[in-house]
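Only a single protein chain was left out; the remaining protein chains are all shown in position.
When the chains are written out, they are named A and B in that same order, and each has its own residue count from 1.
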Amino acid sequence: MNPSAHASGAGADPANESWRNDEGALLTMLEEVERKHGYIPQQVGDEVSRLLELKLERIKRAQAKLETGIRRDVQRHVARWSGEEGNLIMILHAIQNQYGYVPREVAMELSRELGVRLARIYEVITFYHYFKLQPPGKHNVTVCNGTACYLKGAAGLLAELRTQLGVGEGQTTPDREFHVDVVRCIGCCGMSPAVVCDGKTHGRVKPADIAGFLAAARAASPEAKP
Amino acid sequence: MSAVATLPTVKATINGLVVEVPVGTSILDAARRAAVKIPTLCKHKDLLPTAACGLCVVRNKGGPRLLRACCTPLEAGMEIATHDNEIVEVRRSTLELILSNHPAECLTCGRNGECELQSIAADFNIRTDGIKRHVKEQPADRSTGSIILEFEKCIKCGRCLQVCQEMQDVWALSFLERGINTRMAPAGDIALAESPCVKCGQCSAHCPTGAIVENDETAAVWAALHDRDKVCVVQIAPSVRVTVGEAFGLPPGTNLTKKLYSALRRLGFHAVFDTNFSADVTIVEEATEFVQRFVHQRGPLPLITSCCPAWTDFMEKKHWDFIDNFSTAKSPQQMLGVLAKTYYAQQAGIDPAKLVVVSIMPCTAKKYELSRTEEMFASGFKDVDICLTTRELARMLKQSGIDFLALDDGAADSILGEYSGAGTIFGTTGGVMEAALRTAHHYATGQKLGQVEFAAVRGLDGVRTAVIDVGGAKVRVAVAHGLGHVSAVLEQVRQARREGKEPPYHFIEVMACPGGCIGGGGQPYGVDNERRRQRIAGLYQDDRDQAVRCSHENPEVVRLYRDFLGQPNGTKAHELLHTRYTARPLYKR
Partner (left out) sequence: MKPLTLDDLAALASRPAPVTTDFVRVQLDTGGIAAGAEETFAAFRSAVAAAALSTPVLRVGSHGRSWADPVVEVAAAGLPPVLYGGVKADVAPQIVAAHLQSGRLIDDHVIAPASGAAELAAPVTHLLVLDTGVGEAKTKFFQFSFVEELKRRGLADQIQVARALDLGVYDEGVVVTLLPAGVTYTNVLAPDVARIVEQSVQGRQVLDDLLWKRTDPQVRIVLRNCGSIDPESLPDYLERAHGYQGLRAALARTPEQVIEELKVSGLRGRGGAGFPTWLKWTNTRIQKSEPRCVICNGDEGDPGAFMDRSVLESDPHSVLEGLMIAGYAIGAAHGYFYIRAEYPKAVERVERALAQAREAGLLGRNILGTGFSFDAKIRLGAGAFVCGEETALIASIEGKRGSPSPRPPYPSVRGLWGRPTAINNVETLANVPAILLRGGAWYAGYGTETTKGTKVFAVTGKVKNAQLVEVPMGTTLRSIVFDVCGGVLEDKDIKAVQTGGPSGGVIPDKHLDTPVAYETLQQLGSIMGSGGMIVMDTTDSMVDVAKFFLKFCVDESCGKCAPCRIGGFQMLQILDRISRGRGAAEDIAALRRICQAMQKASLCGLGQTAPNPVLSTLRYFDEEYKAYIEGGPSYARKMARAAGGAEPARALAPATTEGA
């Protein structure tokens, strides 16, 4: 018997099956059932535990797959740079390029593969601004704040981005669509102020251009490279 | 030909005084020889210069810039000025900058009165906050229960990192981020308890400020002492007796055993025991284990000492392939605790539930050891309830109004108070090995040892090896102290294992802290090798002062086995005095 039917019979919200996907809703459903009945009927309990086991199984499988995936990736990067002195930063570049950031699990795996302490890896990652510990947005907008760009209104571009996206330097929109960053100089001073949007550099940008870039980025493939 | 090879030297002047020092001597050290003190907050005698604080700047005549005295070698012909107007001015500004990034919480700080920053600020007569204070708010890390990281007080001198990474090979601490956001943090930016930290506390012993301090538990001890339902007993570790005096202005190595007995009694402890006693018990158990393995081939060699909890933690996290080599004998702290709550409780007719066992230890890891595994509850209760470091004890004594140094000598309480010379040298590197050899020799040969001192295992070299004759058998031993020295020794053993050869050593002693417990992370501040030597000398003197020099000859130990435990390594001994080890992940997250 379907526990939702049972639950509905018992007076819980019949139509709402959101508890199948949402742990919070699951707890609410169970509380509801318990409040109605004073206990949780066997069938409901069984169905819930079956679901949870299934979920756990799936998580474990995904995790194992992820771990082998990570191990394979890390081994590949390490192999590419093996025997090279001081290869840590170059390997981190490869990882950063692949994932768009350096996930903690990858750093741990790298520590094991390379025999470099995690402390050292984190020291390096957090020292260099190029490496990130948080996943990037789907689209990255980088405003150059070199002197030339600064003098010619980089601050205005940042303000416009804040207006459009609601986020500022180093922040990602809540939907992880856009990440806004500031770099110290991309060497396009002749075209200042400059903005890099998903790897493409735009010169002599005016605040009014920003909306267009964002729209173009949204329209571009969702697989946009970070 | 002269036996002493003379090092090439350089001659230069410091503030007009001619100095001649060996090539490579830093300006800072050279100045010391000329009785010139150059202030520094980052250079520690144990450590390489980090050049971080910028206070030690000096001028070489004609040079374009100021030099850092800590890391610039004196060169021939230099004319160094250490205290001209501009230098002092620059130092003062730099100091004010450091203070502007440091909370003004001296009165409530764990280092109040013992802080290097505070004392330099006092020397410089800083009277106002010249530069507006900006301190980034950052909650302290109290996750270990042994050591507290008060990040806001960190001045980024880098000492703790060098201690944790290089000296101790633990790599639990690191610098994260950069610029004004640079912060000392546990590896991988997690809680310290989730990191590879082994709680040795060397970071706290080397920290110039209150950024890394022991977890002060004196309040809990006061509460227990004032609780009429509780019976408080106390034990003092071997090394504490020769270091606690430093907190009262006495020279390092001054032996205050008997004054400690009196003072602890005055604090209100019902009975005052000595961890030296249980050190003797540990030796009886461990020497028995060794003889079993060495003579009777029951169990793998080398046998490795396990009385240092930082070392056991380190082994369980990084060298767990040596679990079977570890002596299963508990540390003296834990042995005394379990014996207090069983043997003593029975004999004295005290309900063990009412007993509170307090230990005075040189060590922050001992706090962690109290609940290391379930075997630490072998009495049915928590065997040792509270562990204080030497520094905490000193503060308690000062608080209590006891004029510590004016006290008459006291005595420890039977039946857990008497100790042999072997027990007391547990507090120094090489001491456990030496104590064990004294008893193992007896167990293996049945004979009384003539010369009880084993000079070969003494000293401050990071790793010392020797071959000891035990009744004709050659025992190969190694002593390592400072965890940074351990890997090399273990690697030799692994190498032999891989090649199917005899192990290079039969017996290995490891103590996590340089110098052993006398250099422990909970000892009075200001440790360096000179101080370690003096403290060690104090312990060896105590050893020589004892009528009984071998653990198995300690009458109270003999009585313990006769009346209570039965055979060493016997069933009851195993139940109460031994433990187990398990491999643990280096990172909990």
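By our rule, a contact is a pair of C-beta atoms (placed from the backbone, for glycine too) under 8 Å apart; a residue touches a chain by one contact, two chains touch by 3 or more.
No experiment lies behind these values; they were computed from the predicted model shown.
Trainee: Considering the complete complex, identify which of A:92, A:118 or A:165 is in touch with the unshown chain.
Mentor: Answer from the full complex: A:92 touches the omitted chain.
Trainee: From the list B:12, B:30 or B:57, which touches the chain that is not on show?
Mentor: B:57
Trainee: Even though one chain is hidden, which residues of chain B still touch it in the full complex?
Mentor: 49-55, 57, 65-66, 68, 71-73, 86, 89-91, 93-94, 97-98, 100-101, 130-137, 155-156, 158, 175, 177-182
Trainee: Residue by residue, what part of chain A touches the chain that was omitted?
Mentor: 84-90, 92-93, 116, 120, 123-124, 127-131, 145-153, 155-156, 158-159, 183-192, 194, 201-204
By our rule, only the chains that are shown with their structure count from here on.
Trainee: Just curious, how far off is chain B from chain A if you go by their C-alpha centres, in Å?
Mentor: 44
Trainee: Over in the complex, which chain B residues touch chain A? Could you list them?
Mentor: Where chain B meets chain A, its residues are 165, 171-178, 187-189, 587.
Trainee: Considering the complex alone, what residue numbers of chain A touch chain B?
Mentor: Residues in contact with chain B: 104, 107-108, 117-123, 126-127.
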